[in-house]
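For reference, the structure discussed in these notes is given below.
All protein chains of the complex are present and in place, except for one that has been dropped.
Let's turn to chain A:
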Amino acid sequence: MTKLAQWLWGLALLGSTWAALTTGALGLELPSSCREVLWPLPAYLLVSAGCYALGTVGYRVATFHDCEDAARELQSQIQEARADLARRGMRF
């Protein structure tokens, strides 16, 4: 089974469970506070996934290993190359 099929299968399973529980199709008498938590669950999972993605991106931006010396060296080499090519007649 492909990854896509696996994901769709999992989503379909969870989605049908949630739908069955929220609409009371299974005839279970859940306490009202549980029902209150249950019905916004898909929205909650989406928002949590979004927050996790945002937080991970932010964390990796903050802890990225810069190489300042290499960056400076590269910039000076770029300047050198531009000056050289301009001298030989290339127009930027």
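Brief remarks on what is shown
We take it that a contact is a pair of C-beta atoms (placed from the backbone, for glycine too) under 8 Å apart; a residue touches a chain by one contact, two chains touch by 3 or more; residues count from 1.
Going forward, contacts and distances are computed from a predicted model.
Hidden chain, UniProt protein name from the list "Phospholipid-transporting ATPase", "Dolichol phosphate-mannose biosynthesis regulatory protein", "Translation initiation factor eIF2B subunit epsilon" or "Vacuolar protein sorting-associated protein 35": "Dolichol phosphate-mannose biosynthesis regulatory protein". Although one chain is not displayed, its contacts with chain A can still be listed: residues 32-34, 36-37, 40-41, 43-44, 46-48, 51-52, 54-55, 57-66, 68.
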